[in-house]
Structures are given as structure tokens and as C-alpha cells.
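As C-alpha cells, the structure follows; a few thoughts come after it.
As you look at this complex, bear in mind that one protein chain is not there, while each of the others sits in place.
Residue numbering begins at 1 within each chain, and the chains themselves are lettered A and B in the order written.
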Amino acid sequence: MINGYRRIGALALAATLVAAACSSAGASPTPTPAPTATPTPAAMTDTPAASTASTSTASTPTPAATPQCVSGSITTSGSTALQPLIDAAGKQYVKECPGATITVNGGGSGTGLSQVAQGAVQIGESDVKAETKLPAADAAKLVDHVIAKQGWIMVTNKDVTGVTNLTTQKATDIWTGKITNWKDVGGPDMPIVLIFRPQSSGTRATFKSVVLHGATEATGGQTLTEDSNGAVTTAVTKTNGSTSVIGFAYYNDPSNKPLLNGLQLDGVDATLANMTAGTYKLSADGNLYTLGTPAPGSLTDAFLAYLMGPEVQGTIIPSLSYAPVVPVK
Amino acid sequence: MARLIAADRPSTLKVETGRLARIDVPMIVVFMAAASMIAIVVLLLLFISWQGIQLFVKDGYSPGTILSPTWDPLANTPAFGLLPFIAGTLVVTAGALLISTPLSVGLAAFLSEVAPNWARSVVQPALEIFVGIPSVVWGWLGLTTLVPFLSDTFSGPLVVSLPVVGKVFSMPGFLTGFSWLAGSLVLSVMILPTITSVSYDSFRAVPQELRTGSLALGTTRWQTIRHILIPAALPGILTAVVLGMTRAAGEALAVQMVIGNSPTLPAAITQPVTTLTSQITLDMGNTVFGEPWQDALWTMSLVLLVLSIASVVLVRLINKRRMPL
Partner (left out) sequence: MTANHSPASLHRRTSRAIVADRAATIVLWGTAAFVLLLLGTIILHFALAAWGVVSLGFIFGDPSDTALGGVFPVFWNSIYMLALTMLIAVPVGILGGIYMSEYARETGPLGLVTSAIRFAEEAISSVPSIVVGLFGLILFVDTFRWGFTALGGAFALTLFNLPLMTRLSEQALRAVPQDERQASLALGATKWQTIRHVVLPLAIPGLVTGVILTAGRVFGEAAVLLFTAGIGTPVHYDFANFNGFGLDFNSGWWHTSPWSPLRPATTLSVYIWKLNSEGLGAFKNQLADGSAAILIGMVLIFNLGARAVGRVLTRKLTAA
């Protein structure tokens, strides 16, 4: 008898596993709705991007749309801002080259740089240049591949009406705490709530150098710090009179855009076209780092080439609200 | 008796089964399994301490930095004062304990002294479900319901005035719901089951004679609870509070989602604060291994580790002093 009960105990665990396994086995043969690596039409709200995309495609020498296929396995980690792009490109590459495996992790720019410098991953994604984070000796071992430009936009809560543009000077006054009420910049009589990204984030570093020219930001009182684009967006939509800076992809997201006011910087619209043209300043390179130059014929090399190719530069990048770059190297 | 027999039996077997049997294999295996926990603690202490002291050893900051109020990692000479985070952790935890302790001890007293069986059989499973709700879910709930509720309901400064004296107390209102109070409220719910169940156990451990003796003297049930049971169960209740405190101070994700993470000293319960855990989650991924900034984060985790081990020692001290009843 007793033996029987012990078996029941073991079965309880086993049954859970088997049940899970069965359901999955049942799910796998069915034609799955393709894990869309293809660009989503929803993200194509930034219309000027289309023109940029076509110029970029034209300048790309590779005529063939199919990537050079190398089998093998690589892992990337790093910037969460670049993650959607690497995700989509990786999925598409693997779809066309079934022998390859590309594992994409987040973790943050610092994690990406640390891990690629240690050799723990093949590609490290970073919003900022390696030299600003790593010791010079480590940074020198890394090779930078700029695959896209990413842009950020200043946003406010919907209740901040009448403010559509901020000059660099006004923005600096706001973020350094000199201006604390929206009425001083043409808005309603309402205190300004600043929502920062962490000091270590690439977004904040870029904003601080491009817009604030290195000025020290306001602290304490009614300033918040939120972890990430998503958390910042949620905080802005839920907090009266708040303002922050988010990536284009998050602003253009259909679930966010109706809840936010996007601001011009120095009278320039935050669009991919303006960013590529160089008139919209709040942008930075999207860097992929490798430890040394990747060996020719390796999957890392092939994937980087694919990222520079027409499929990624022409289609995937603009669809995800990044701007393509003219192929480097 | 049992022990004697158990000791005798293997010694007779040894003769029959030879030399190898002298090594009690099962005992070694189970001992290793149990002792693995000592190994884990030692490894934890070694690794976290080693990383945690790099800020002082490698980067040359004085250990006094831990108590400096200035956190400015981007300054020309970066400052890594941990006081804002330690203070934030302490005040958010204290707030949570203030809210949760009366509720939990009351609930424990209810379960132990007042509740009929049916009520106990409803409340106890409910508490177990409370324990099981993951912290991200608490954070998500706090972010989507509590934070907007606080900012919508209590906007505007809180001013308490008396007719003659004038303003006696004032506090800025919630400009945002992200605040010390939001963190304390979320934590208070999360630690409620811990404090309740440990307090409940210590109420149950009070001998029945004390209750009957007290009631026989003509006291009411409430008088018995207040004057007999709570004092008798006090070490257990203190243990419960310390355990709740440890859990609250170590909670990361739920807190980070609702407190606003402003790296300055806490000012008012309506204002954003920061904690050790939340700063670690904010900066860990964005800093690189080996830079002083990340070393400071490791120092924060060392502080957390030391606090938690200190709380275990504290619990032991409290229980050692428990009066024999």
C-alpha cells in the first residue's frame, strides 16, 4: 500500500510535466502564426521614414535580398533600446538561414559591454560608446559596428496643453529646475514633474550631452526616476504635468501615442527624416560591439553583414522607428 | 530508549557486512545535503563581500562613504554616498511595519483567540494565498491602481492648523502617486502574512492555563489578550516584526515600481524616495563590471546581506531571552 502512495506523490509532479509536454507537442505541428519578424504596419506611423528607407536601400550595393547563410550559434546581450531591432533582424535571419541560431538578451548597455569584453557573448549592444563606460584597455579591444541611429523625443502628459515646442534653452531650464511651472513656457499653470531615466542609462547620457550640454539636472522634490522606456511612459501617462524623454519606438507605439504629447526640439519635428538629415539633434548611434574583428565566414560576421543589408536597413529598421545608416566598413 | 536501540543495531551488523559498512553512506549523503546550506551561506558571503569591498579596496573610497549623503556618480570625482538609499530603505520599511504590525497582530489575536473554526478555516488559506502572490504582481497592482489613486485623491498640500497656534504641520501633497507612502503600503500588504503567521504561532504557544487562569479571575477576553497574551507572546511578536522587516527591506521589484526612485534623502511620505534594492535594479544593467559605479551597487548588496544576517542574529537574541513560561 505504502509503495502505491509514494508513486502517487511522484506521479503528481510527473503528471504536471507530461501535461505541459503534451499540450506543447499538440501546439507545435499546427501552423503557428508566424512570430512576426516582418515589420508591423502599426509601427509605420512615422511616414517620412519611407523616403529615408528608399534612399538607404538605393545606396546599398548588395543586390540580392537573401542573406549570406552561415550555420552556428551566437548570443547577444545589452541595450534594451536596441533589443527590438536585433530581435526582429535575428528572427528574420534565422527564418532564412535555419542552420543559424541567434539568441537575443536584454540586460542593459553596461551588461552588453561587460559581457562582450569578457567574451561571454559574441555581440554586445550599447546606446553609448564603449569608451565612456569601459576602461580604455578593454574598450580598445572592442570593434564598434554602428547599425542604426536611434532618436528620442521629449513628451509630456496630455494635460500639458499649449506646449508643442521647447528650445534647447527652455528645455535646459526645465530639466535643471530653473523653470518649475508649465505656465512659464506657454502651458497651463501647473507644476512640472520631471521623470528621469537612471543616471546610468544611455538615454539620459545622450539627453544630458545633446540638450543640456552637460548641465546638472534637478534633483529631489518632485523628480522621479523610472527604470526604462516602458516604465517612464507609464509614469508620464499617469502623472499630471509630467515630462520625460522616450525612444521613438515607444512614442510611435499605438498604445502610447494617444496618451502623450510629443514636443519639437528647437522647432524641429522629432521624425526619422529630420534625424537622418541631421536637423533633429536628440539622437545617437546604435552600437554593436564585437571582441576584435569577427572572423570572415563566421556567423557573427554574416549576421553583421545582414544587419547592414537592404532587408534590415531598408525595411526592418524604419519599421521599428530607428533610422538606417549608410553602410560603414 | 529509541536512541539506545538505534545505536546498538548497526554495531552488530558491522561484523556481518565487513569493513565498508563502517562508513555510514546514507548518513554522509544526508549530512552533505544539509551541510550544503552552510556552503551556500559561506559562498554568498565570500562572493558578495569580495565584490562589495571593491569600492574601498580597488577604487579607494573610504568606508565612511557608506554614510555620506551625496550620490553623484557622474561628477568629476564621483560620489557614492549610500545614505539616501539606506535611509530610504529604513523609512519605507518603517512605514510598512507601522501599517502592518497592528493589523497583523490583531489578525493573529483574532485567529488564535476569537475566531470560530469556520472563520479560521477561511482566513488561514487566504493568508497562504497572500504569501504566494508574486512580488511583481504586487508591484503591477500598486502601479496601476494605488499610484493613480494616491495622486488623484490626495493632491494639494496637507496642512494642519490650529486656531491660535496657526500652522502646526504641513506637508506637500502628492504631485505624483509615486511615493514613500505607496512603497510602504505595497510592502505592508506583502509582509502582513509573515507577521501574522509568526505572531499566531506565538499566541498559540502561550499555555492554556494562563488563559483559563486569567478568565477565572473574571477578566474579559480582551483584558486577557491585552494583559496576559500579548506580553507572554511578545518575543514571538518581535520575531515576527523582525522577519517582516527583513522581507520588506529586501523586496526589490514591487517597491521599485511605485516609489519614484529619487536618489535624495527622504523628505515626506508624499514624496518619491529610493531604496538600496531599487537603485540596484535601476543601475546594474547599465553599468559595466568593475567600474566604481557598479562596485557601489555591489556595496549596496553587501549592506543588504549584512542587514539580513544581522536580523537573523537579532531574532535569535530575542528568542534566547524568552522567559520560560
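Everything below uses one rule, namely that a residue touches a chain if its C-beta (ideal position, glycine included) is under 8 Å from a C-beta of that chain, and two chains touch if they have at least 3 such contacts.
Just so we're clear, the structure is a prediction, and the values are computed from it rather than from any experiment.
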{"item": "Identified contact with the non-displayed chain, of B:I53, B:A79 or B:L103", "value": "B:L103"}
{"item": "Where the unshown chain meets chain A, residue by residue", "value": "1-3, 5-6, 8-9, 12-13, 16-17, 20-21, 23-25, 27-29, 32-33, 35-36, 40-42, 71-73, 75, 77, 80, 83-84, 87, 91, 99-101, 103-107, 115, 118-121, 227-231, 234, 249-250, 253-255"}
{"item": "Residues from chain B at the interface with the omitted partner, ascending", "value": "1-2, 5-6, 9-10, 13, 24, 26-27, 29-38, 40-41, 43-44, 47-48, 51, 103, 106-107, 109-111, 114-115, 119, 122-123, 125-130, 132-137, 139-141, 143, 145, 189, 192, 219-223, 225-226, 243, 246-247, 249-253, 257, 277, 280-281, 284, 289, 298, 301, 304-305, 308-309, 311-312, 315-316"}
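Note that only the chains that are shown with their structure count from here on.
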{"item": "Chain A and chain B, separation of their C-alpha mean positions in angstrom", "value": "36"}
{"item": "List of chain B residues in touch with chain A within their complex", "value": "73-74, 143, 147-148, 151, 155, 172, 175-178, 256-257, 260-264, 267, 271-272, 274, 281-291, 293-294"}
{"item": "Contacting residues of chain A [partner chain B, same complex]", "value": "80, 106-111, 113-114, 117-118, 133-135, 191, 193, 198-202, 219-227, 231, 234-235, 238-242"}
